[in-house]
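The complex appears here minus one protein chain, its other protein chains still in place.
Letters A, B and C mark the chains as written, and numbering starts fresh at 1 in each.
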Amino acid sequence: MANLKFDRESTGLLVIDPYNDFISEGGKVWDRVKAVAEANQCVPNMLQVLDAARKAGLRIFYAVHRRWRPGDYETWKYLAPVQKAAWLHKTFEYGTWGGEIRGEFEPQPGEIVAHEHWCSSGFANTDLDLQLKKHGVHQLIIMGLIAHTCVESTVRFAAELGYEVTMVKDATADYSDEEMHAALDVNIPNYANSIVTTLEIVDSISSLQAMY
Amino acid sequence: MANLKFDRESTGLLVIDPYNDFISEGGKVWDRVKAVAEANQCVPNMLQVLDAARKAGLRIFYAVHRRWRPGDYETWKYLAPVQKAAWLHKTFEYGTWGGEIRGEFEPQPGEIVAHEHWCSSGFANTDLDLQLKKHGVHQLIIMGLIAHTCVESTVRFAAELGYEVTMVKDATADYSDEEMHAALDVNIPNYANSIVTTLEIVDSISSLQAMY
Amino acid sequence: MANLKFDRESTGLLVIDPYNDFISEGGKVWDRVKAVAEANQCVPNMLQVLDAARKAGLRIFYAVHRRWRPGDYETWKYLAPVQKAAWLHKTFEYGTWGGEIRGEFEPQPGEIVAHEHWCSSGFANTDLDLQLKKHGVHQLIIMGLIAHTCVESTVRFAAELGYEVTMVKDATADYSDEEMHAALDVNIPNYANSIVTTLEIVDSISSLQAMY
Partner (left out) sequence: MANLKFDRESTGLLVIDPYNDFISEGGKVWDRVKAVAEANQCVPNMLQVLDAARKAGLRIFYAVHRRWRPGDYETWKYLAPVQKAAWLHKTFEYGTWGGEIRGEFEPQPGEIVAHEHWCSSGFANTDLDLQLKKHGVHQLIIMGLIAHTCVESTVRFAAELGYEVTMVKDATADYSDEEMHAALDVNIPNYANSIVTTLEIVDSISSLQAMY
């Protein structure tokens, strides 16, 4: 394991797409991620990390997918397959429960919700990079959904843009073990400096708190 | 005057910040732009161009400034002077009349409102570049407010990102003639391929319509 | 299979990292990719696609990795694992044979070599997006190395930035079948509109030629 010493001032927690449609019973995509999510305790682990980060005074950021609205995609000449799927299923429909952040992950005052992203990366076509800079953040702890799409793309973009990334491997989920494996074991290790468990990251973050 | 022949498929009209606070009697900034705006008939001209573009079937895009919300800027370590001013005056306050697009400029179905921008350029930290690409747009006709800040920054960014720009010089306004001059006569001619009047652009756009 | 009809004016071929270090006998990384590369005839297939694209008059673009130079990375506070590896091995060392494009892939006059990229995506921190726009390109045919790093990152970025992507699956290679599988079968299908063979793409491209 690499660096798990964080500087509180320059470290942020990035939570990706904690929508009801993804991680709540009854959500449009929950049935597809449930098996993997429950096997690694994705939701309770995400909550543990969020709680520890808040207690330690880390700045919290949310990368959230475009919530479907009427008219979306209809006039586009070019659509990526993930966008066609989002259009077909109206995932995270604006104004519906599925398009809301799950209650326990509700952003608090002082926490930053970036512009909605249209594809997979939380950075592309949003103000996430700006918000991180405006808060002096260089190091990112990343968790959320879906491992091989939004999470991996956000990790790749973070590395490209110059951030140091720590990935919490049991605070994510996917449609299948194979896709989870492609993201966590094959690809993300090239871009994240550390890939850790919830237990490890909570320990590390909590030690920051003790220092203040 | 350079190219005023537009290809309807690859040309878009970009309307910058047509908020009540800027261009409506009673708006927070109206008193400061009123003299220049009325001298060049900014608002009626903007409406003429918008109307002609809609009739010709050009795709319409809106670049809109961040509407002030509670908490904005408070946690930022670094603020540009324009952002300090926006914070101080709570310009375009979310949920108020001043933060609404002036009625006649209300986006219609199929028209695209980009993510709100935090500084001056309609491209920075938004999905404007993506939306233009998704609609196959290469050439931009630009109008709106304020000439030497948001408009000039958006023109500069458009040129940097590879777009061909036509600026409508009497469909913009500024706080003073000096600032208007700096934008329209000194700087924008380096980045916009054409700087035209409302009359000229309406003529050119209307001829597109006749072709279809 | 999705759209394989290309508009010659708006389609470009993007060749990723055809360096001697990657695809020539004696290159620093060749031994690691040789098995997979030879199994799918990566190099001859890349040549076939390049040749067909040139004959059809498609614009050719090259995305090329940073060639290692003295001083690179030494002062950086944050390095992604792929960058640490590039530093360690001095991959594509500037001024050496390994850091040259393999002879048969030498860019011709009128072909565009983008700025060198520092991580994996050919778009990040380069002028690739600008060059594509300046040439009116919306659709990209992508091939090259390494499938699960530079190729996949470039495909993901292309989709995020609004391009339509066709991936040539037997004109790429990787260190192992598992990594190749993660890229071609698990991840890229979410971002590329078509994943095709050399035979299929050459057929499609060649039909363009006949039309002119």
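General observations
Heads up, the rule we're going with is that a residue touches a chain if its C-beta (ideal position, glycine included) is under 8 Å from a C-beta of that chain, and two chains touch if they have at least 3 such contacts.
These numbers were taken from a predicted model, which means no experiment stands behind them.
Across A:50, A:82, A:114 or A:130, the single residue that touches the chain missing here is A:130.
Among C:32, C:54, C:89 or C:115, the one in contact with the hidden chain is C:115. Only one residue from B:41, B:75 or B:187 touches the chain missing from this view: B:187. When the omitted chain is restored, the residue from B:9, B:72, B:104 or B:179 that touches it is B:179.
Although one chain is not drawn, its touching partners on chain B can still be listed: residues 77-82, 118-121, 124-125, 138-139, 148-149, 152-153, 156-157, 159-165, 178-179, 181-182, 186-187, 189-193. Residue-level contact of chain A with the missing chain is found at 129-130, 133-134, 136, 138, 160-163. Interface with the hidden chain, as seen from chain C, comprises residues 59, 71, 74-78, 109-110, 112, 115-116, 118, 124-127, 129-130, 133-136.
Methods note: only the chains that are shown with their structure count from here on.
Residues touching across the chain B and chain C pair largely coincide in numbering: over half of the numbers involved belong to both copies.
By number of C-beta pairs in contact, the leading pair of chains is A-C. If you average the CA atoms of chain A and of chain B, the two centres end up 33 Å from each other. For the pair chain A and chain C, the distance between mean C-alpha positions equals 28 Å. Each of the following residues of chain B touches two or more other chains: 129-130, 133-134, 136.
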